[in-house]
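One protein chain omitted, others in place.
Think of it as A and B in the order they're written, each chain with its own count starting at 1.
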Amino acid sequence: MGWPEEQVAPLMKAFKDATGISVSAERLPITELFRTLEVRLQARNELPDVYLVDGPLTASYAARGHLLALDEMLAGDKDRFLPTTIEQGSYDGKLFAMPLGTSSQLLFYNKKLFAEAGIDVPSSDPEARMTWEELLPIAQQLTKPEISQFGFAFENANPYQLLPVPLSKGAEVIGPDGLTASGYVDGEGMVEAMSWYQDLYQTHKVGPVGTFQTGVTQEMFGSGKLAMIIGGTWNLVGFEKFEDLDFGVAPHPFFEGGRAVTPTGSWHIGINPRTVHMAQSQEFVRWLSTREAMDLWFDLRQYPPSLEEIWEQRADTTFVDPAWAIVRHELANTATPRPPTPAYREYEDFLRTAMQDIQTGANVQESLTRAAQNIDREMRKYR
Amino acid sequence: MATMNISRLRKSFGDTEILRGIDLDVRDGEFVALVGPSGCGKSTLLRLIAGLEVATAGKITIGTKDVTGLPPKERDVAMVFQNYALYPHLTVRNNMGFSLKLRGANKSEIERKVVDAAGILGLDALLDRYPGQLSGGQRQRVATGRAIVRDPQLFLFDEPLSNLDAKLRVQMRTEIKALHQRLRNTMVYVTHDQIEAMTLANRIVVMQSGRIEQQGAPLELYDRPANAFVAGFLGSPSMNFIKGQIRGGRVVTEDGTALPGGNSAGGSNEGREVLWGARPESLIPASQGFSARVEVVEPTGPDTQLLVRAASAPLVVLLRSRSSAAAGESINFDVDQNDVHLFDAESGVRVDAKA
Partner (left out) sequence: MISSRWTPFLFLAPALAGLLIFRLVPIGIAVGGSLTGVSLMGDLNFVGGENFHYLLSDPQFWASLKITLWFNLIINPLQLAIAFGLAMLVFRPLPGLWIYRALLVLPMAVSTGISAVLFGLFLDSNLGPFNGFLEWIGVGAQPFHRSQDQALYTLIGIATWKGAGYWMLFLLAGLYSIPSTVYEAATIDGASGWQRFRYVTLPLMRKPMAFVLVADTAINFLFFAPVYILTSGGPGGATSLLMFEAYRSAFTFSDIGRSLAISTILLGIILVIVVLEFRLLRSPEERS
């Protein structure tokens, strides 16, 4: 896991107090987490007992026998979770990874910069959300190179965040079998969407080029160098550290004539079927699914919760208004999980590279075709 | 072919003075040997002539040209190095033709000169070998050949035979002598081996501590050394020396032994402290003379070498005949008046006859 010690330790302590079982947690930087996990799992030994699963990787791990099916264990609990989260944690009709939370993306804007420019702030009503066509001129107005101020940026350049762009245009981003990339990843809709994305940075220059890492764009928005940012719900708390920042939130934009699509999905937890601590591992996962544990978790790290009951009783107590209402609407109506393919890891890896390259000015068609070829190659093993 | 003139030549490396004023004239076609012990400056002098070192002061003229400040290539000299300094990556042919190639000579001319020189040195069969495939003597010949091909004004040899074994050294010595007689080029030859100098040179220049001690024809130096250093340096086995005082035409040692006084022991030299010298072959067994005790007998075939002790000093005696002398025996030796050398005890300078 990649979270701060202070967000993890209390959870482990509560589990020990409740069951007497102590958990030894290993924390890794997020950039190393997936690589390290991959090497460990492919060694096919008894460690780790329990590990964090990024929602869309469930299929990949399950297909290779790295996850224990949890249906029996959580038989009575499945309907307590948001349906999209159960969908992400499942493969082949079975639940393999228990959802710990979910996520959504919002348009954050800097109220001060809007006021200075005399521009009306975007509507917070999901039914009256902005189109990308409306956003561009606003972003252009708010871009001031002379003071290094940019109008708009995506928080990062990951498929998680950028796939809603082609999806909003109605593009198919993966073949119906979940194992074909050519014709989809480099299909017409995708090329069109990614060309639009490239134009934002290269032609209109409303966004800072080369900012692939979440932290950089957050910092720019927080310090008033970026007027609008599409970012995750985690920023609702994250932006609090910028004392001078007065921000508002609006729903995720879409293309005129297209449909509204938002990213979703988050962390799950799964059990290594080879663990020698099977009973304790199951005990831990079961305990994490309890209301008590989920409450504590929501206090510690404010992801949109995966349990319906917490949404009903607690979310609006914490989230900045109107974020709670928007996120709830998105999760119910526009949230689109990442493609359910066992090869999501490979899909994401190559597509991310292509997306970053496109932002920095690489040829769109070439980048996507290369990504599609590489993805198809790595998908062989799942066919 | 050329003359060479060196005047008041000095060379220092930092605070160390290696050459302290050298004056030397070399005649056209002459073979001059520079001899002296290690560190006497003979190799430095050669390198200054070659242009590999720059003189601190003084002047070098080759032919009529002042070459003091000129680089080697403008001096028209050739040099044979002690370790031969052959180009390891070139064949014998290309080693020998290298200088001509640099000079831009055409191929047929290079080939002709190389083949000529190879013929002189007996290298014909080795022209396509590499230096690594040759014996020491062959390498030495190639190094010499490389010099011959250029037909320079001046040949310089820097101890060219000292890396060879004794037998080969004698053979190569003869070859170099024959070569000089054939080519008649001016040659300057550095060696620490006085026999090489004696046998090869028209003129020997004996150096010590950066100065020329004496120069002249080999036998002239051998017969009339100007000082005790030259006397001791030339000749093998070297000259015997005993300290003494001139008294009544004889040289009397500390223990009272009276040695033959020679031609210079008379007149106003009476009472002078001297170094008495006699070459090993000048000590002749006689009925008179001074007595010596035989310590070691070394027959070499043609000669017999005796180590004897007289006047508490060890003496080497070289007899041109078989000898029946035995260790422990006492024998009387005498020296011809003309074969006695006397040197001043303090300065080492030769003592001449005075009225």
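What we mean here is this: a contact is a pair of C-beta atoms (placed from the backbone, for glycine too) under 8 Å apart; a residue touches a chain by one contact, two chains touch by 3 or more.
Bear in mind that the values here come from a model prediction, so they are computed numbers and not experimental data.
Chemist: In the full complex, which of A:Thr290, A:Asn333 or A:Thr360 touches the chain missing from this view?
Modeler: A:Thr360
Chemist: Touching the absent chain in the whole complex: find that residue among B:Gly14, B:Gly132 or B:Gly271.
Modeler: In the complete complex, the chain left out is touched by residue B:Gly132.
Chemist: Among B:Gly14, B:Pro88, B:Gly271 or B:Gly328, which residue is in touch with the absent chain?
Modeler: Considering the complete complex, B:Pro88 is the one touching the chain left out.
Chemist: Considering the complete complex, identify which of B:Ala50, B:Val92 or B:Ile110 is in touch with the unshown chain.
Modeler: Checking the options B:Ala50, B:Val92 or B:Ile110, the one contacting the hidden chain is B:Ala50.
Chemist: Determine and list the subunit B residues touching the chain excluded from the picture.
Modeler: Missing-chain contacts on subunit B: residues 50-52, 71-73, 77-79, 81-83, 85-89, 91, 98-99, 102-103, 130, 132-133, 146, 150.
Chemist: Name every residue on subunit A in touch with the hidden partner chain.
Modeler: Against the missing chain, subunit A presents residues 35, 38-39, 42, 44, 63-65, 210, 345-346, 349, 353, 356-357, 360-363, 366-367, 370, 373-374, 377-378, 380-382.
Definition applied: only the chains that are shown with their structure count from here on.
Chemist: What whole-Å value do you get for the distance between subunit A and subunit B if each is reduced to the mean of its CA atoms?
Modeler: Subunit A and subunit B have C-alpha centres separated by 95 Å.
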